[in-house]
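All protein chains but one are shown in place.
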Amino acid sequence: MNITQQIVNAIWLGGVYSLFALGYALVFSVLGVLNLAHSAVFMWGAFIGLVAVTQLNVSVWAAIPLAMVVSGVISIVLDVLAFAPLRRRNAPRISQLISSIGAAILLVNIAQLIFGTQPQRFPLGSIPSDPLEGLPIRITPIQIIILLVAITLMAVLQYLVVRTRAGQAMRAVAFNQRVASLLGINSGNVFRMTFFLAGALAGAAGVLFGLAYNTITPFMGDSVALKGLTVIVLGGLGNIQGAVVGGFVVAALEVFSIAAGGSNYREAFVFTLLFLILLFRPQGLVGQAAETRA
Amino acid sequence: MDLLRSIGITEIVFQLMLVNAILGLSIYLTLYTGMFSLANAGFMAIGAYVGVVLTQNYDLPLWAALIGGMIAAGIVAVPIGLPVLRLRDIYLAIATIGFGEVVRILILNFDTLASSISGESVQLTRGALGITGIPKITETWQLLLFLVVTVYILVRLHRSRFGRAMAAIRQDEQAAATMGINVVYIKNTVFIFSAILAASAGVLKAHLTRTISPGDYGFDQVVNILAFAVLGGTSTWLGPIVGGFVLTALPEILREFKQYRGIVNGVILLVVIVYLPGGLVNINGWKRLWRRIRGQPSVIERIQQNTRSG
Partner (left out) sequence: MLELKKVSRLFGGLQALHQVDMRVPEGRIVGLIGPNGAGKTTLINNISGLDHPTSGTIHFEGREIHNLPPHRITGLGIARTYQNIRLFGEMTVLENLLISQHGRGRATVFDSLVFTPRFRAEERRLKNVALQLLERFQLGGMAHLLAGNLPYGDQRRLEMARALATGPKLLLLDEPTAGMNPIETEQLGQQILRLRDEQLTVLVIEHDMSLIHQVCDEIYVLNFGQIIAHGAPDVIKHNPQVIEAYLGQEEDTELESERERS
C-alpha cells in the first residue's frame, strides 16, 4: 500500500469520525456535559437507515435524512429523560454523565431486543461499491459519498451555529446560561435544539459508518464512543472546529499505525494519545491555553 | 439456603455478589474522596492476570496470588495517579477510561509484544481468547472474610484523621488544603488503595469464573462497577455493597425475563440517578422521594422555588 492510499483512507474515515464527534462536542460546549449515550444514537441512526432501505424500500439518499430526523428526536427524548431532570436539580456534571450511561445501556438493549445481535447489512447494490477504475489508488464511490456528505453536514452546522439566530442563542447559552436568560433566550429550547442537532449528526454518521463497513449491530457504537472521546479531547472539549480536526487526526493515526504493521496496537496508540493530551494539553491541540483544567 | 436457591441465588451467584460488592467498594473509595476515576476495570484486569499467572504458571496458592495481584496493581497505580489525579471530574474520568483501554489492549497484545522483544515465543495472556481452565479455588468463606476485613478497615478509616480528610477533600478541595490537609498525598493514597481493592476482586473473580479474557475488563466492566456504587449510594460503605448485591442477584431472580435484563439495568441506573441521587442506602433520599410522590415539596425545594420566582 502506498502513502497516497493511506491518506485517502484517513480522509474518508476522518470524515465519519468528525461527523460523529461533532455532536459530542456540540452538547459539551452548550451544556457542559459529556453525553455517553451519543454512540447509542449513532447506532440507532444506522439501524433506522437500514430499516428505511430494507423495509420502506427508499433509496439511501432518502434514508440518510430520515435517519437524521429520527435520531434527532431520539436525542431529544434522551435529553428529556436523562438530562433535563438533573439540570433542573442543578446536579453535578458527573451525575449527568452517569445518567447518560444509563440511557446508553437502555438504548443498546432496546435495539438488541428489536434487531437482534446478528450483524446486519445494507442490501447489495443499495450503493455502488466497485472501486473507481483508472485511478492509481483504490477509492470506492461510497467513500467519496461519505466524505461529501460529511463535509456538507459540517458546513451546514458551521453555518447554523455562526450565521443564524438559533446558533447565536446556542453560543450565548454555551458562554453563560445566566446571561443568556437575561437576554431573553429560552435555554430549554436551546438545549432541545442542541440535542436534536447532535442526534441528527450522530444518525448521519451511523448510516455512513454502516454503509462503509456494512455491518450493523447494536454494539457498533462501542468502539466509536471511546474513539469519539479521544477526538473531542484532541480538539479541546467542546470546541466544535477542534472536533473536526480531531476526527481527522485520530483517523490518520489509526490508518497509519495499521500501515506501519501495528494493527493490533492502533487502539493503544489512540488511547495513549488521549491520555497524554489530557495530561499535557487539556485544552486540546488547537485550543488556547486557558483554564480548561476545570 | 433452599429459599435462596429457589429464587436463583445459587452458590456461584452468591460468590459473585460478594466479588461485586468488593468492586463496588473499590470505586466507592475514590468517589468518596471526590475523584471520578474510572480506572477500576484496568486494575481489576492487572490483578486477574497477575494472579492467574501466579497460580497457573508458578503453582502458587491463592493467597499468594492475591497478594501478588494487589502489589502489581498498587505499583502501577503510583505513576498513573500522580499525573492523572491533577485532573478533575470529566477530565479525570476520560483520562482513566483511556488508561483502562490501554491496559486492556496491552494485555490483548502482550504475547506478541513479549515474543518480539524476547525473541522467543511467549504464551502468557493468550490474546483475545484469554486464559481458560483456571481452577475454581476461591471459596465463599474466603470472600466473606475478605469483605468483612475490608469493611472493618473502611469503618476504622472513616473514624481516622485520614478518613476525615477524604471527606473534606470531596466537599471542598481548596478549603481542605488550607486546613492543613495534603490533598495530593491523600488522593494518591486513596487511588492506590482503590486499585489494590479492584485487583483483589480481579484475582478472586478469576478463580471463580475460571476464564479471563481482555474483553472482560473493557468499558462495560467500568460501567458495571460504577453502577454498583451509584445504585447503592456512596454516602456510606454499605451502599456499594447493597448495590453490588442487588445488581448481581436481580438478573438471576428475574431470569424468566432474561432478554429484558439489560433494559432493566439501564432503567435502574437512570431512575436511581434521577430520582434517588443518594442511592438505595440513603434515608434522606427516600424521604425526599416519598414527599415528591405525595406531592409535597421539601423545605429546600420550596426555598429554591421561591428564590427562582422571586
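Chains: A and B, in written order; residue numbering restarts at 1 for each.
Please note the rule applied: contacts are C-beta pairs under 8 Å (C-beta built on N, C-alpha and C of every residue); 3 or more make two chains touch, one makes a residue touch a chain.
Note that this is a predicted model, so its numbers are computed, not measured.
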#### Entry: Neighbouring displayed chains - absent chain, whole complex
B
### Summary
Full-complex touch with the removed chain, picking from B:88, B:164, B:210 or B:261, is B:164
### Summary
Cross-chain touch to the chain not pictured, restricted to B:57, B:116 or B:182, is B:182
### Query
Of the listed residues B:153, B:253, B:271 or B:289, which contacts the missing chain in the full complex?
B:153
### Query
When the complex is taken as a whole, what residues of subunit B touch the one chain not shown?
152-153, 156-157, 159-165, 167-168, 171-172, 174-184
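FYI, only the chains that are shown with their structure count from here on.
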### Query
So in the complex, which bits of subunit B are touching subunit A?
36, 83-84, 86-91, 93-95, 97-99, 101-102, 105-106, 108-109, 112, 219, 223, 226-227, 230, 259-263, 265-270, 273-275, 277
### Complex contact set, residues of subunit A against subunit B
34, 81-82, 85-86, 89, 91-95, 97-99, 101-110, 112-113, 222, 225-226, 229-230, 233, 237, 264-265, 267-268, 271-272, 274-275, 278-279, 282, 293-294
